[in-house]
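All protein chains of the complex are present and in place, except for one that has been dropped.
Order of writing sets the labels: A and B. Residues in every chain begin at 1.
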Amino acid sequence: MIRKFTLALAGLMIATGAYAADLKVGFVYVGPVGDFGWSYQHDQGRLAIEKEFGDRVETTFVESVPEGPDAERVVRQLAASGHGLIFTTSFGYMDPTLKVAKMFPNVKFEHATGYKRADNVSTYSARFYEGRHVIGTIAGMMTKTKKIGYIASVPIPEVVRGINAATLAARAIDPEITTQVIWVNSWYDPGKEADAAKALMSNGADVIMQHTDSPAALQAAENAGVFAFGQASNMIKFAPTKQLSAIIDDWAPYYIERVRAALDGTWVSTDTWGGIAAGEVQMAPYTNMPDDVKAAAEKAAADIASGAVHAFTGPIKDRDGVEMIAAGATADDGMLAGMNWFVEGVLGDLPK
Amino acid sequence: MENFIYSMIIAATPLLLAAIGELVAERSGVLNLGVEGMMLMGAVVAFAVANSTGSTPLAILAGAGAGAGMALIFSVIALSLLANQAATGLALTIFGIGASGLIGQSFVGIALEPLAKLSIPFLTESTAVGRILLGHDPMVYMALALAAGVAWFLYNTRGGLALRAVGDNHDSGHALGYNVIAIRYMATLFGGACAGLGGAYLSLAYTPMWAENMTAGRGWIALALVVFATWRPLRLVAGAYLFAAVTQLQFYGQDWGLPIASQFLAMAPYVATILALVIISRDVNLTKANAPACIGKPFRAER
Partner (left out) sequence: MIVLEPRPQPSRALALLSPVIAIVLTLIAGGILIALMGRPPLEALRIYFFQPFEEFWMWLTLPTGEREMWLYTPSEVIVKAIPLALIGSGLAVCFRANVWNIGAAGQYTMGAIISGWVALSAPEGASGIWLVPYLIAGVLGGMLWAAIPALLRVRFNANEILVSLMLTYVAALLLDWLVRGPFKDPLGFGFPESKEFQPGFIMPVLVDGTRLHLGVALAVIAAVALWVMMGRTMKGFEVRVIGAAPRAGAFAGFSRDRTIWFVMLLSGGLAGLAGAVEISATVQQLQPQINAEYGFVAIIVAFLGRLNPIGALFGAVILAVSYIGGENAQIMLKLPKAVTGIFQGMLLFFLLGCDTLIRFRIRLARPRVG
């Protein structure tokens, strides 16, 4: 009797997990899909996979998974429920991903923005700083007050790198330009982001950049009549007359490539760090600017893509005047990955 | 400085709206910890209505209605069925976060025109004072009017007297012939409507968009403000503006180059609230005179 009941239950549970697709692909998101920022863009990548492969794949996502104790369970549940390829899309999922990968050697994992790999764990990220170079160039030509306002989320190398790349590019146009940074200590808090934008604008910043996820800062800039850039998605709807461009995270090409590799059996563990050239970083249309600025922006993007220009080309000094990159040299990926210093011209606190 | 004060007024408005409603509810003896959930529902419903009808007044009304609807759930469980108010309020917040997320799914990534700002020729534009006093959207003034109206109602009307009597001692209020439960229902629904307005302000004016969980803890701040104000409406206005000023300081302070880690600047509003609370509470007469003695206690009419 007990045995029968158990078997019936097992049948029920297997039925729940049954699937017809060749590959089940799982995604773990740190925010709600509705943030219109980081997680939203990863979800766009997921939808692109569904469109590309149709019935051959089935995709699943788990949203708003905190980067703490819960991550390991969620990743494991995805692995245990028949997902063959799992994307964990935030830095804090690094150790949980590796732990689960050890338990499920036949499942393939892809961890975004981390640095630990294994035979079945790839890492991937995007060279957003290349996009920052382009918007820095635009800002350098557009600013009249020579003050750029920068709304920063949390002090990690990725964010610091973006601030530096934009500042270097702007100061290449005019060395008197400074970038004022305000940390909001959150990736996602529309009210705070808007307040930070207002504070920056009140101090004379006439171009606003952001490295936070919601369109609130851009919207605040639009209402105040100040130029700004979108983040993660094309946010032109939120600032039709003031968005100059936006750095778009386009994960679709990478996701499609990796799913195809998994389907074909050619998937191997790699570390991918694609930029403008690979199509992972895209620039939204250059709007609300004169033609010469537009031309300069297009050239900056093209030069980065072709490799003619590197966003971090020496001589580069940090804020204390110490030379970090020698004249003519460029920053290597190791330096970029651990960047925790500001270049000259950046104002604001940097927690050590 | 002009901009600092200007942003402070805007930042204070959702807090003030939500807090003035909670103040009325608490004055009647009801502690509703569900402000955050009611604000979120107000925000999402107001946004949905504004987006589909294009009518701002209708959207504001809908936001208030959504908040009141949430308050009704609370009232049935906590007032009619006598459940613990703290737990019911927390449940309301959890429910509101979930329900607003579900309703809002299809509104992500849509922008709205922000509410029009008041603009009186010459007066608004010519001076800083003009802009600070006369350059806001209508809801800013609505919040202030609401606070003034509540102050008048509480201290100058029979209804206000009844409300305070019920909050201070429901048994004697009942003995005097007041319908305790009915009064509390109305106060709680008013509180919900105000919280809904606070949420609507966020999604229509502050950052005219919908994003999940966009209140980011403002409902809890509103609760703190009520005690901070020792349950007095006009002090509440001062408290909301003060709190908003300290919040803004965390951004302006970085901009001004204060050599303090941003986390400590972000702590300032909370520490300031605690300090203010201590200073106010030390004087027993000050709190005793206004604190509703029956707050959070269920009432059931005996024959």
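We take it that a contact is a pair of C-beta atoms (placed from the backbone, for glycine too) under 8 Å apart; a residue touches a chain by one contact, two chains touch by 3 or more.
This structure is a prediction, so every number in the text was calculated from the model and none was measured.
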Not-displayed chain touches, in the whole complex, chains A, B
From B:A18, B:A66, B:A147 or B:L223, residue that would touch the chain that is not displayed: B:L223
Residue in contact with the excluded chain [from A:G92, A:P253, A:G279 or A:G314]: A:G92
Missing-chain contact, candidates A:P66, A:G225 or A:P315, resolves to A:P66
I need the residue numbers on chain B that touch the omitted chain, in ascending order. 37, 73, 76-78, 80-84, 86-88, 90-92, 94-102, 105, 177, 212, 217, 220, 223-224, 227-228, 261, 263-264, 266-267, 270-271, 273-274, 277-278, 281-282, 284, 287, 300-301
For chain A, which positions touch the chain that isn't shown here? 2-3, 5-6, 9-10, 12-13, 16-17, 26, 32-33, 60-70, 72-74, 76-78, 80-81, 91-92, 95, 115, 154-157, 160, 185, 337-340, 351-352
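FYI, only the chains that are shown with their structure count from here on.
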State the interface residues of chain B toward chain A in the complex, per the touch definition above. 2-4, 7, 11, 101, 104-105, 108-111, 114, 202, 206-214, 216, 218, 247-248, 251-252, 254-257, 259-263, 266
For a test of understanding, state which residues of chain A touch chain B in their complex under the given definition. 32-36, 40, 180-186, 188-196, 198-203, 214-216, 219-220, 223, 233, 237-238, 347-349, 351
